[in-house]
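Complex shown without one protein chain; remaining protein chains in place.
Then we have chain A:
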Amino acid sequence: MTMFHFFNCAILTFGPHAVYYSATTLSEYDTFGTSVKAALVYLGTVLVKLVCLATFLQVSENDGFDPYQELLKVLIGFIDVAGLYFALTQLTHRNISQIHKFQAVGLGWAFADSVLHRLAPLWVGAKGLEFTWDYILQGLEANANLVLSISLAALGSLIWLRKNKPKTLIPVIYACAGIVATMPSITSYLRRGLGWHFPEVVGFELFTSLVMAFFSWQLFSACQRPSA
């Protein structure tokens, strides 16, 4: 309720991004510009996705899980991956190492996602008198999303930027990347098809984001070793 609650939820939703930037070595190497560019690419991706959704998707009356529609949404979700590819490979970055590149891109990506999807509901809702747990859960979701974006960016940079990878790990990398990329569809299936409530979905997201982050960290350091 009121501005106090709004302030609390805002620091939960956007604080970790700022903390991540300042705590890790990103701030030392001044990768702010990269993050900003990644955020702009995300904006473009979202607009393209919206247009595609509006064109191809039909609005169904019931809130159930329609496999055909969900499949279409997954395909459109891959536009996300395309956007990430664009941000990682096509943008001109200053001479920063790969570690910082994927972190900066992931950070910018996640920050733009949080702002676009969560700022407006937060501003309108958390300022009202009525108290709900929704905004706190939304903030936790933003945190999970940050971890997922950074993992996806890591895997993406492994796939597209690193040329010499151990052969055995390549399918694992692609598998992990596939899982992380389809996370939105998985959560919507859980919410609509299985009828999970918001707290449970957020819990699941947090758990999987930590797990995937761990895997991608291991994969990344495994691929580091030959070149190091």
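We take it that contacts are C-beta pairs under 8 Å (C-beta built on N, C-alpha and C of every residue); 3 or more make two chains touch, one makes a residue touch a chain; residues count from 1.
Simple rule for what comes next: contacts and distances are computed from a predicted model.
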Note to self: Which of the following is the UniProt-recorded protein name of the chain this complex doesn't show: "Proteasome subunit beta", "Ubiquitin-related modifier 1", "Nicalin" or "Nicastrin"?
What the structure shows: "Nicalin"
Next item on the list: Among A:15, A:178 or A:199, single out the residue that touches the unshown chain.
Entry: A:15
Next item on the list: Could I get the residues of chain A that touch the absent chain, sorted low to high?
Entry: 1, 4-5, 7-8, 11-12, 15-16, 19-20, 22-25, 47, 50-51, 54-55, 120-121, 124-125, 128-131, 136
